[in-house]
Each structure stands twice: as C-alpha cells, then as structure tokens.
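Omission of a single protein chain aside, the complex is shown with its protein chains in their original locations.
And then subunit A:
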C-alpha cells in the first residue's frame, strides 16, 4: 500500500524552503494546505464557468449553478445526509454555528437551557453565550476530567435529568486537547432526553469519516479550509425537518420565494438560509477537496492522523520542561503543550527560524485554558501530508530551543 505521505507531491506549497530550511507545516488545525486539484478547480471555474447562480438564464450561469449544486450533492453524500436539501452553504464553521444559535435559538423558551462542554472553542461558545444572554436562557457546561481532557460522561445524564436542556452543542475533536469525543454516545443520550444535538466538526471533517446518520445529530457544522478546501466556504448540515422548522438567519436576495412591499415568503431549505450571492467558486473548490480526500480514503487519513498524533505526543512529552495537554491514549493529530519557564511565542519564533510553522496562544479556547491554569500553549497540528520524519526534525529544533533559552529544568 502506498504510504499516505506520498500525496505530498500534490501540495506545491510544501516543497518550499522557509528561512533557508524545508518547510514543516504543523498548523493544520488553523488551516490546511491545498492540493493542486483544488487550486485547479478554482482556477478552471474562473477561467471557464464564472457567473452568478440560480438567477441567470444564460449558459454560464447555468453551468455555475450546476457545478454548485453538484458540490452540494457531493457534500450530502460525503457526510451521509439524506439529501442535498439538508446541506446549507455558509462561510465557515463559525457562521454555521451562529446560524443554528440564532435561528434555532429563536424557537427556545426562556428558562430552557443550552449545554456545551468546557472544551468548546469560541465559535461554539460565544454564539450560544450571547443567545443565552439575549433571550434569558441558561447555559450549562459538561466538565472535562483534567488536563488529559476527556469529558465527564457520567455527569451527562445527571445534567439532562435535573435541568430543562433544549440544545446540546459540542465539538467532535478538541482543537486544543486533541480529544476525540464519543459523538455517537453524546447524541444518543441527548436524543433519549429529547435534546437537540449540534456537532462542531471543524477539526474532524476531512480527518475522519463523518456519517451524520450514524452520529445521530440534528445539526453538524464544518469549514472547507480545514480539509484541503478554500477559505470562505463552510457547511451546516441540518435534519430536513429542523431546517424546515427554524426561521431564516439572514434576509435578502436569492432566499425569497415571493416579496411585496409589506411581507415576504421564503424558499424551501436549504435556499432559505442562503441570502445573497454564495461563495460559488469556493463551494466548487470544496467539492474538489472532497473528491481528493475520498480518493485517498478517509479511513487511511484518520489512521494517519491518530498515529502521527500519538507519535508526536509521546516524543514531545519526553522533553524536559514540557507539559503536554490532552489524552495519553487515543488522540487526534493535535498536540498542545506549555513549557515551564518559556513563553510559547519565544518557542514558536525560534522554531520558525528553522522553517517550522506552529501555533501559539489560546487557540480561541480561552475559558478552557483558564480552567487548566494555563495562559497559552504551543500547538502542533498535523494532516496526512505530515511525516514522522518531520516530527523528528521538529524534535531536534525543540531540543535546540530549550538549550538556547537555558531553561532551569535542562
């Protein structure tokens, strides 16, 4: 079997040198690189088919509309939705989650509760927090165990039993801890209590198989750019009956069925959630990304993700002064850590001089880090094009850095 890293050749950006060293790109949780196939799809669209969709009667508009709807169909198939009408195009995970919080939120009754987990990043925390403030709803958090980060599953039944929770919104994979949450169980328990489930798949779509039927969620959100697609395109999956029930999120052209000076009626979902001109080229680029990932195989990608994550975690943990976050066992390809006596910025700037791209900060996950008593961390996040050899190169530079800064624990 072909090693998965051989697909590196499809990513022109990866073959460059940065600051004189071969680029080691470990910032995939922020955004992934794009293969030539996706770049070509974007370029071909602009070269041959660019037009607005759904309203033109000319050939190019027709072509663009067909390509866009093919993409919707492809996405539906990719996540096992029942049909394309369950796929809403948005500009990213954040907009998808804002859409659910705002539209579904308008149907919630005061004193009903929303349950999140303590590991949610800002995209899946702030929209609900603000909704709760505006509408007098109560906000609950399912706690994490400790810095290893698994959820306290045993608390879930208790929270559902003793509180009037209407919505449970949680991440599939933590962007800071690398924890893979048991989405199917979480949704199943929610369903048992009549609670609507929303899954944030920003870090899992394109990294592992997403089957919304199997997961059993009511809504699921993800971005194109974290799975080889372009920026500015995201998806909200919603069960058809929910998308029919909840009101539009934004208003304007393209989502209206009928309008007069006093009132308007909306198109059926998904179009009633797609006001204005969509990111058409980006949606077509996302289809190319899905085709590309499927050609490699999501099972192979997921396996690589977990293997490289565990390898990096064990290597990084062995360094002096390093405090790794997240589980020791099964984990996604995201490893965050803090360093005793050294700020993440200094570590990252040092590594950057050797061509290694890392992320530092709170990863839009401030409440979680505050709970863990950490200000910010270094994060190395991987994708299928990253190799064990790159992790080894990184380790050499990391050790060099710790020596350079003469940390007391060295």
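As a working rule, contacts are C-beta pairs under 8 Å (C-beta built on N, C-alpha and C of every residue); 3 or more make two chains touch, one makes a residue touch a chain; residues count from 1.
Here, contacts and distances are computed from a predicted model.
Chemist: Quick one: find the hidden chain's UniProt protein name among "SUF system NifU family Fe-S cluster assembly protein", "4Fe-4S ferredoxin-type domain-containing protein", "2-amino-4-ketopentanoate thiolase" or "Iron ABC transporter".
Modeler: When "SUF system NifU family Fe-S cluster assembly protein", "4Fe-4S ferredoxin-type domain-containing protein", "2-amino-4-ketopentanoate thiolase" or "Iron ABC transporter" are compared with UniProt, the left-out chain turns out to be "SUF system NifU family Fe-S cluster assembly protein".
Chemist: Out of A:84, A:182 or A:361, point to the residue that touches the absent chain in the complete complex.
Modeler: Here the residue in touch with the unshown chain is A:361.
Chemist: Pick from A:292, A:313 or A:350: which residue touches the chain that isn't shown?
Modeler: Candidates A:292, A:313 or A:350; residue touching the omitted chain: A:350.
Chemist: If you put the missing chain back, which residues of subunit A would it touch?
Modeler: Touch with the absent chain occurs at residues 342-346, 349-350, 353, 360-362, 366, 369, 375-376, 404-406.
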